[in-house]
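One chain of protein is taken out of this complex; the other chains stay put.
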Amino acid sequence: MSRTRTHTRTHTRTRGRTRTGIRPSRPARAGQSLALLAYLVFLAFPFLWLISTAFKPPRELASLHPTWIPKDPTLANFRQAFDEQPLLRAAVNSVLVALSAALVAVLVATPMAYVMARHRSLLSRAATGWVVISQAFPFVLLIIPLFLILKNLHLINSLPGLTLVYVVWSLPFALWMLVGYVRAVPRELEEAAAVDGAGKLRTLVSVTAPLLAPGLVATALFAFITAWNEFFFALVLMKTPERQTLPVVLTHFLGAEGVADLGPLAAAAFLATLPSLVIFALIQRRLTGGILAGAVKS
Amino acid sequence: MRRVRAWAAVAAAVALLLTGCSSGKTVDDGKVTLEFQSLAWQKESVDANKQLVKEWNAAHPDIQVKYVQGSWDSVHDQLLTSFEGGEAPDVIHDASDDLADFAYGGYLADLRDLLPARLKSGIPQRSWETTTFGDGVYGVPFLQEPRVLVANAKILRAAGVRIPTPAKPWSWEEFRSVTKKLSGGGRFGVAWPLKEPVSATLNLSLSAGGRMFHRGADGKVTVRFDAADAVVPRTVHDQAGPDGSASGATLGMSGSDTLPGFFAGKYAMVPLGFSYRQQIVQQAPKGFEWQVLPAPAGRDGLAQGVSPQTLSVAQDSPHKKEAAQFIDFLLRPRNMVRLALGDWMLPTGTQALKDPALRTTKNDWATGTALAGGLRSAPAQSVRGYPEWKDKVATPALQEYYSGSIGLGELRKRLVRDGNLVLARYQR
């Protein structure tokens, strides 16, 4: 059991073994392990296949009997992927847009979340309602008018335009998370600051924000991934290849009729996943623990 | 004090974001900059395009051309939203069957007064017809490819079938019996890659005299499905169905998806665009023998519908004259040959087509060149609403017919009845 190295350790200790105090019988445990193994296979095999494909030379890809391990592994696909499409440019665009969107989203959402958490007013309730309802919008109803509005603001095919859209798009989630975090900050601290004569913004910046820091980081990372992975708005709004984000450029590898070039396609797809995987690894603990503070009282 | 500072920080951050990553259009300083969006995707072809742009830029310091890489798979959506958003490139590479909606929508410039006489007379009238919509000409057709049969030479030789030539092609009947003869033992005589069944069917149907789209006296277009229209669909249907001489599995595939099976000897022949030779040369295992055969002929001989690749100028472009000059440069006979070789396709220009490089027997260039005379405007492409008819009505109907889940009667009903409903929405 190499469990000791993982960050889920604390959960494991307290929850898994001792939690229920009920130990299933041996065959039952074997069955459970088997079931878990089946899940593992189901979850992992497509990704492994992607990696395998990324390292195969063209002739091996065209063979009728593909193998799990490339017989003749090559990095040529990666080179070709960078040659064929403006991959690097797209990655830069994606980073730029996702980073700006994450920062701006946290920047504008924090004060609003603060108000929503601390003051019960009509606006707070309207905002909460919007947060819920916005989850049910079909984007298509949104995208047509959005397209026409952004066109009039000359923000079509512009990275700032896309950034703005992503900010708004990640706001519901950011607000929802931040409201929870703000509520967790003891009100007394702020009241003390208010007694000292500090204004609202000042209280927020100097008293509340530092306590919120972990929550702000988690929210920002999540907003980053949301923007990094997003496809639909980018597809409609970004027209020039040199301003398109990674997911859109990736679809160009699929090509027109019969043009799919599997090797470079897999290589590029693999590379595009890495940043999200790394970030997810970083915040995984928060995903299963911290973020769910409202539901899981841990 | 602190409040002010915090606000300033926020404002600065936002301002930075808004200005920092916007690049905007190039500033005018007497120099003209044209954007040329090319859809070239094979390495040789991209290189040829980029090289030509470089040569132009060296010779024309005042009219600089910027190469922009587009992509075939999404070009229609991309252009539509670009036009609508005012972000379209100046010189646009596309295919003639994709232009109708743009031409009628007022997005493309009428080229009749922009192009020099040399270019106009260098391309035959039947090619110009592919880009004529209403009274205007909205693109220059420059590259095209016939659909051919790419065959596994060893299998054909072993079976002892007559090898067709452009002078003596197979008839559709003969083709059907040959594929039957080539089938058996886990092998199929033919693999139809019909992921995009509509253009393939309509274009090949021209040989049998099929037209499907008929313009009435009032100028309105309706769909009909006559006996001549049924020849090609029925052949494919019978091969995949009762004859068992065509693989059912490839009906939904794209051309390159069928290549592994073709190389493995699973299929004796694959109907493909002429340019697929490039992929075959690249991917075929050593010692694999292949050859190009003309597609079967019908009542109208080797006639075949084709939608050439085109170059157009955006109506919104402030530099239409310069854009036309650049197109003229790209399509000089010598340059047209370079583009054709890069894409493994045939040039439309009569002068370019005479080039010896396109007449060699190496990689069967000569076979394709001999077919160029039969290529004409695909019947449907000037019809408004054709794209929607194709995607929503004809593609599913043909796919279901070919896979055997509906019969010819149902196919006719859908193509005609549902089809005319869609067309009516565009012709109100």
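A and B are the chain letters, set down in written order, and residue numbers restart from 1 in every chain.
Basically, a contact is a pair of C-beta atoms (placed from the backbone, for glycine too) under 8 Å apart; a residue touches a chain by one contact, two chains touch by 3 or more.
Throughout what follows, contacts and distances are computed from a predicted model.
Engineer: Name the absent chain by its UniProt protein name; which of "Glycosyl transferase family 2", "STAS domain-containing protein", "glycine dehydrogenase (aminomethyl-transferring)" or "Sugar ABC transporter permease" is it?
Structural biologist: According to UniProt, the chain not displayed is called "Sugar ABC transporter permease".
Engineer: Just to verify: which one of A:L103, A:L159, A:V207 or A:V236 makes contact with the chain not shown?
Structural biologist: A:V236
Engineer: Tell me which of A:V92, A:L142 or A:L211 is the one touching the absent chain.
Structural biologist: A:L142
Engineer: For the chain that's not shown, point to the residue among A:A76, A:V92 or A:L201 touching it.
Structural biologist: A:L201
Engineer: Which residue from B:P124, B:G209, B:G252 or B:G265 sits in contact with the chain not drawn here?
Structural biologist: B:G252
Engineer: Contact with the hidden chain only, please: which subunit B residues?
Structural biologist: Counting only subunit B, the missing chain is touched by 10, 76-77, 80-81, 83-84, 101, 104-107, 195, 249-253, 257, 260-261, 387-388, 391-393, 395-397, 399-400, 403, 405, 418, 425.
Engineer: Over the whole complex, note the residues of subunit A touching the chain we left out.
Structural biologist: 1-3, 5-6, 8, 11-12, 15-17, 19-22, 24, 28-29, 32-33, 35-37, 39-40, 42-47, 49-50, 53, 61-66, 68, 107-109, 111-112, 114-115, 118-124, 130-132, 134-146, 148-149, 164-165, 167-168, 171-173, 175-177, 179-180, 183-184, 187, 200-201, 204, 222, 225-226, 228-229, 231-232, 235-236, 246-248, 250-251, 253-254, 260, 262, 265-266, 269, 272-273, 276-277, 279-281, 284, 287-288, 291-298
In this section, only the chains that are shown with their structure count from here on.
Engineer: Between subunit A and subunit B, what is the gap in Å from one C-alpha centre to the other?
Structural biologist: 38
Engineer: If you look only at subunit B, which of its residues touch subunit A in the complex?
Structural biologist: The contact residues of subunit B facing subunit A are 2-3, 6, 10, 13-14, 17-18, 21-23, 41, 43, 68-74, 78, 81-82, 84-87, 193, 195-196, 253-257, 259-261, 263-264, 266, 276, 279, 282-283, 285.
Engineer: Which residues of subunit A touch subunit B once you look at their complex with the stated criterion?
Structural biologist: Of all residues in subunit A, those touching subunit B are 58-59, 62-64, 83-86, 96-97, 100, 103-104, 107, 147, 150-151, 156-160, 163, 199, 201-202, 205-206, 235-237, 239-243, 251-252, 254-260.
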